[in-house]
Structure formats: structure tokens, C-alpha cells
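Here's the structure, in C-alpha cells; my notes come after.
With one protein chain held back, the other chains of the complex are shown just where they sit.
What follows is subunit A.
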Amino acid sequence: MIRSLILLQSYSNFFPETRNRRSEKVSAAKALQETCNYIKSLHREVDDLSERLSELLETTDTTQAAIIRNLLMQ
């Protein structure tokens, strides 16, 4: 998906005289919009996961052992 986005953008720059110019511009703009939406959704997921992790870190007593286990397993 990312590679196609980059290719799309570069194509619309190289061929400005093509008959399908408007459709290429529209799809490049749409790809940019989708990229922005995707990045925003990833940021939101990081926020939600941070909140979940902060709750988990506070509640359990055995968290330290679990984190160390995680560290060893990665």
C-alpha cells in the first residue's frame, strides 16, 4: 500500500499531460487523505494502549515479574 502511494505520487508528477490527469490527481489526493487518516488512527491506538498499560501497571503486584518475563521472551 505504501509503495503504491509513493509510486502514485511520482507518476502524477512525471506525466502531467496524460488524458487521465484528473483521475490520477484525485486518486493521489485520496491516497494522501487515507495515509493521514491511517496515521491519526495509529496515534489514537497508541493513546488507548498507553492508558491500558498505565492501568495494568498500577493494579497488579506481579507486574514486575511479568515485565521481566516479557523482556526475556522478546
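Heads up, the rule we're going with is that a contact is a pair of C-beta atoms (placed from the backbone, for glycine too) under 8 Å apart; a residue touches a chain by one contact, two chains touch by 3 or more; residues count from 1.
The working rule: contacts and distances are computed from a predicted model.
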Quiz item: Looking only at the UniProt record of the hidden chain, which name from "Lipoyl amidotransferase LIPT1, mitochondrial", "Anaphase-promoting complex subunit 4 WD40 domain-containing protein", "NEDD8-activating enzyme E1 catalytic subunit" or "IBH1-like N-terminal domain-containing protein" is the right one?
Solution: "IBH1-like N-terminal domain-containing protein"
Exercise. Since one chain isn't shown, list which residues of subunit A touch it in the complete complex.
Key: 2-3, 5-6, 9-10, 29, 32, 35-36, 38-40, 42-43, 45-47, 49-58, 60, 63-64, 66-71, 74
